[in-house]
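Notes follow once the structure below has been shown.
One protein chain is absent from this view; the other protein chains keep their places.
Read from first to last, the chains carry the letters A and B; within each, the first residue is number 1.
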């Protein structure tokens, strides 16, 4: 698959301005020489493998791809991909990616983050990135626990969770990342599961194709501190537990049944769907909740620059001389 | 890269590794278990739980087991990549070399 063949034709592609290559690529081309150091059995391995396997499908030049992460287990991700990358500081990856994406239209920008990184310390940057609709794809690894700091509850942990910092049970009501993203007026919101490579790849393709901020929540198992958090959604018996969202599929929530439409501008019904997994008696939706078109911050910022440039021809040095020499001046001899 | 199951598994099939694998990529043949090299995500969860140390990372495979890298791959030639062992059921046959292997004493 190349950049032009991505799903949802008609929308401007998220990688439209990124140079492509004719050279065949494989997952190996995207594998760096660094040894992967997550715990055995970690869901991050599956996501890494899926991403390494999927990136060649985009057909982009490797040197025009940037992965940015914050702090946490998942934030090691960029080190393992042979692209450009930055492993930054806790929670700030969306802001750094905003700078990269705004400065350069020719880059495919990805953020790798976790539930603590994105929703706790970095919550502000996440919602503002979604609101601005900067052209980037955010992979939010949600394992509902703090792994790197060894097992405290996270902002997505279920209330009452017994952890190292909450021996009598946690008191916090959890965020639902999909609901949060929809509330922040995100233009692309999806959910998938680490162990389902096919679904993960499909969602990643659509997210990359989306022009604007794509938020992909990935249910990711932490085998050490929160093992089995998503077991009911995995394996052969999970079919009834999962509601696989596709455009046009009939969905039922709160007594209403309707045909799911991720492109519906009004997020009301998409939000209603996102609330389903808070009820243990209803299936958990995975797939694309919302995908709507809205001008991106970075495209518009560049357009303003281009407009201003056209209106001011001439050499920069001449224009600089005119600028600093503007206003009332006088001569001293 | 992938993890590889070798001769220690033949006629043993402890299956502890199957329970550990987060992506369900360990498939069962009549005589032994096989790791699907395209579905394995290199996470290493299977390796320490094998009671006979029959699982190794491809780079760490002992020389006497070197052939099992190809065996684990070739056995899926017809099956392709089903994306999960649970739904695939028992494979119809072992790799010919495994099928022909002498039963361990």
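The working rule: a residue touches a chain if its C-beta (ideal position, glycine included) is under 8 Å from a C-beta of that chain, and two chains touch if they have at least 3 such contacts.
Please note the rule applied: contacts and distances are computed from a predicted model.
Per its UniProt record, the hidden chain corresponds to "2-oxoglutarate ferredoxin oxidoreductase subunit alpha" from the list "2-oxoglutarate ferredoxin oxidoreductase subunit alpha", "3-isopropylmalate dehydratase large subunit", "ABC-2 type transport system ATP-binding protein" or "4Fe-4S dicluster domain-containing protein". One chain is not depicted; across the entire complex it touches A. Only one residue from A:58, A:100, A:119 or A:181 touches the chain missing from this view: A:100. Not every partner is drawn; the one left out touches chain A at residues 32, 34, 61-66, 68-69, 71, 78-79, 81-90, 92, 95-104, 106-107, 124-125, 128, 301, 304-305, 307-309, 311-312, 316-321, 323-333.
By our rule, only the chains that are shown with their structure count from here on.
Centroid to centroid, with C-alpha atoms defining each point, chain A and chain B lie 34 Å apart. Chain A contributes residues 36, 38, 40-43, 45-46, 48-49, 194-198, 221, 223, 234-236 to its touches with chain B in the complex. Interface of chain B with chain A (complex): residues 20-24, 39, 41-45, 47-48, 83-84, 86-87.
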